[in-house]
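Just dropping this structure here.
The complex is shown incomplete by one protein chain, all other protein chains being positioned as in the whole.
Letters A and B mark the chains in the order given here, with residues in each chain numbered from 1 onward.
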Amino acid sequence: MSHRSVPVSHEEVDVSEQAGATPAIELVGITKRFPGVVANDGVDLRVETGSLHAIVGENGAGKSTLMKILYGILKPDSGTIRVEGQAVHFRSAKDAIQAGIGMVHQHFQLMDNFTVLENIVLGAEPRRFGATIDFSRARARILELSEQYGLAVDPDVLVEELPVGARQRVEILKVLYRGAHILILDEPTAVLVPHEVQDLFASLADLTDRGVTVVFIDHKLDEVLAHAGRITVMRGGRTITTVTPQEVNAQQLAELMVGSELPKPSTDTDFSPGSAALETRGLTVRSGERLLLDDVDLVVRRGEIVGIAGVEGNGQHELIEALLGLERVDAGSVLLEGSDVTGWSTRERRSAGMSLIPPDRTREGLLLDAPLWENTALGHQTERPYARGLWVDTRGARERAREVVASFDVRTPSVDVPAHALSGGNQQKLIIGREMVMQPKVLIAAHPTRGIDVGAQAAVWEQLRRARRAGLAVLLISADLEELLGLSDVLRVIFRGRLVAQLDPQRVTAELLGSYMTGVGIEATA
Amino acid sequence: MSTTAEPLVEPAGETRRVRWPMGPWRAVVMGAAVLFVLSLVQNMTAGSDDLTSSGTAGAALRLAVPILLAGLGGLWAERSGVVNIGLEGMMIMGTWFGAWAGFEQGPWQGALYGALGGAIGGLVHAIATVSFGVDHIVSGVAINLLAVGATRYLASEIFVDLPGGGENQSPKVVGSVGKFSVPLLSGGFDTWDPLANVERRNWFFLSDVAGLLNGMTSNVSWLTLIAFGLVAASAWFLWRTPFGLRLRSAGENPVGAETLGVNVYLVKYVAVVMSGAFAGLGGAFLVLEQATIYREGQTAGRGFLGLAAMLFGNWMPGGLALGAGLFGYADALQLRSEESVHALLLFIAMGGGAVALWLGSRRRVVPALVALGIGAAFFVWWMVSDSVDRDIVRMTPYVTTLVVLALATQRTRMPAADGLRWRRRAAV
Partner (left out) sequence: MNRDLLRRVAFAVAAPVLALAFSLAVSSFVLSLSGDSAIDAYRLMWEFGTTLESIVVMLNRATPLYIAGIAVAIGFKMNLFNIGVEGQYRIAALIAAWAGAELALPGVINIAFVIIVAMAVGAAWAGGIALLKVTRGVHEVVSSIMLNYISYALISYLLLNYLQLDDESQRIHTRRLDADSRFPTLNSVVELFTRDIRSGFDLNGMLAVAVVVGVLFYVLVFRTRFGYDLRASGANPWAARTSGVDPKRMVIATMLLSGGVAGLIGMPEILGSVHWFSDDLVTNLGFTGIGIALLGRNHPVGIAAAALLFGFLDRSSQILDLEGIPPQIVVIMQGVIIISVVVAYEVVARVRRAYEARETARVDPEAVAPARAGAVT
């Protein structure tokens, strides 16, 4: 693995064209904690007026939290915010709007059944005679803005009927209409197709030409390098550096994002996988025109951990649903230990030995108000020891729950405590424990250590390693590179529903992995 | 009208959206076509003059109003995201207060107090659902129960001591609001009544149109006019004013609305209280225009029929009016002439045939065959029977609603956040 030297600055990089001009935004020492996690740890950021400033970092680096603080949805625990030189305290989004900041969320907040015009003026409606909405004035202003910034929209169309790129333009117009001169965009290109991306950046260039400041969060390094004026890299809740695209290339950026040294992969060289436990052939899932899963061929053998790396939203969710039988597939098949289970129900698959650690434990993995022993049964409630024939075996379930609590170090006063009372880490340990204890043939672990503390995380990793040694086949889907590299025997990358690479975790470099995950590698090899 | 978000039970099939109401010209053409078939049927069958008579039209209008007002109440509430099953209870409050004020003071006061009584019910519902986050349906059912008890109690306390009153009825309302006829068309203010003239001539189609128009424009109670006016005013208010826009936004995406500075709590409160007021006014109308007294049980499910009309109308005021009108028409016909009801069977049969032709022309073979089958079944029914049993007719508004829902739920446009138990997200 090579290291190249990268200019890392710990103070602002003074490359501003308007040297000495008041920055549009200045954040100093912003810190924000959530239970169990420090999302922002003394973040400093300086954004110059009229610049197109990108913020990059992996999932969990703290970017979204920082932007929410800037937009007034969250309050920082400490630190100062200065907008155009003035220190500000936002009590709500309304205050931020007053200060001229507008946010375009990754998940649009539009009213589908309203027209474009209605969506844009909501909350700031122009009045006629003080009573009615002045539609013509609104329409004129919208067309004016649209013209000025190259954001083509038809004010009288229902948002429901618009394609994604057009909806985004509506969101941008929404903030411009309210006089925002600092725009924050959260992953704006995540849902766009290539030509819409071009249109978007053209509009953003128009905006910055006219003095509007644009800050955007982006994963796709090629876009960032092609369009941004300044780039700030975040990692682990801190800002690492701010550079211009002239100073770095994609590989260096990727390296900065994950840390110039990749975590050491597992030294567990005792790797002799058995036969295929889980297999997919040509798995395809469509939604209208879009391919959510594109001809996926996957093999997970016994005693092997296959890791799937990828930015969230590239098909991981659909893959899990297809494997478990929660959603129908349009083509392809799923095989469990050689048998074709494509037509089987979820319950049948689980009883046959397919286990899941769901990506969102409170939503899909737990009954929060139910006691722990009932939660232990979840997913296997028709099998022993949780059930005997038609009956729930309360005693068996409680005993098993106690076993799980003991073996997997779930800290709780008893098994009668409701699940919501446990910390995230202990909830996750319970979920993993209840799956492992059923001695599954295949374990699909999705983000198994998301949102839990260090100690619990290490425990979970140890459990997975132990299971693998005992012959379990594990499919690990994660956004945590340390986890993937540390545990996987085989590393695959998913991008736009396709498995685009098969890599050796012992040998892969940060830049190579980063490029595949962000789609740069595809263009390079195309 | 979902309670908690229910993403899981989704029937297969496309979700094609249908805009409703349709453009004005299309509506006129369709209306004319329907009338044409109606006149045809009227001429073909004996004793069915009432199908298109002014008497029926007038009665239909009058019978439609309570349903219309209840439905309007439902519309206001649901457009802001609150499901209001308690409309029946709020209507009951309106009947009681309307009768009491109507007796003590006069018909106009009766209308006002009826609305206020309903608004009280609306306020209770708003407090429970908006401030306390109680499930909307549970709260609505509770209000229905409470309203029955409260009015029964109040009647035993107050009406019992009044002349003509008793435990479950009130003394008669004094006076009435008065009627209105359109001048120059329907004899208002002692001018010409050309519509009535044309109706008498028995000309095919023209007389029928004249009859229906005449019924809707002569001797119409002022309250009826006010009711329809309120529907139009609601349309204007909800779609053309800032407050109305914000109200509807609370029903579509309250979280998004809040980020834009909309006071979601306030708009929901206003919407639900108004919803109660409309239902209460509907109840008062029942007392003032139809029964002249309060009688226990007189609402007879009209609150729920109002909900049905709202669903039928796809949460739009125009559609609501049409739905209420249809239900009123069926009710009126049933009260006036059994032969006309029977003739309706033939009408439906012919309608089924027409729909089948239209579907067939669009190459939707299976639906066309189904429509043809239904048309044929009704034709046979018409042939073999002399009359339609009262009880079967009673069923029609509900069956119609179910059929419409079964066919069109996937194509209707419910406010996206209807029924959502929303809590304000303060800055954390």
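Just so we're on the same page, a contact is a pair of C-beta atoms (placed from the backbone, for glycine too) under 8 Å apart; a residue touches a chain by one contact, two chains touch by 3 or more.
Just so it is clear, the structure is predicted and the values come from calculations on it, not from any experiment.
When the full complex is taken into account, the listed residue touching the unshown chain is A:Arg411, out of A:Arg328, A:Arg411, A:Arg466 or A:Arg507.
Of A:His89, A:His420 or A:Arg507, it is A:His420 that touches the chain left out of the display. Contact with the undisplayed chain is limited, among A:Thr49, A:Ser92, A:Thr342 or A:Gln457, to A:Gln457.
Screening B:Val134, B:Ala291 or B:Leu335 for touch with the missing chain picks out B:Val134. What subunit A contributes to its contact with the hidden chain is residues 33-41, 58-65, 235-237, 324, 326, 345-347, 350-351, 356, 358, 363-370, 374, 377-382, 387, 390-392, 394, 411-413, 417-418, 420-423, 426, 447, 449-451, 453-454, 457, 478-483.
Although one chain is not shown, part of subunit B still touches it, namely residues 1-4, 6-11, 83, 85, 124, 128, 132-135, 137-139, 141-150, 152-153, 155-157, 301, 304, 307-308, 311, 389, 391-392, 394-395, 398-399, 401-402, 405-407, 409-410.
We adopt the following convention: only the chains that are shown with their structure count from here on.
For the pair subunit A and subunit B, the distance between mean C-alpha positions equals 48 Å.
Residues of subunit A touching subunit B in their complex: 72-75, 90-94, 97, 109-114, 118, 121-125, 127, 131-133, 160, 174.
Those residues of subunit B that touch subunit A in the shared complex are 17, 240-242, 245-246, 248-249, 252-253, 255-257, 259-262, 413, 415-416, 426-428.
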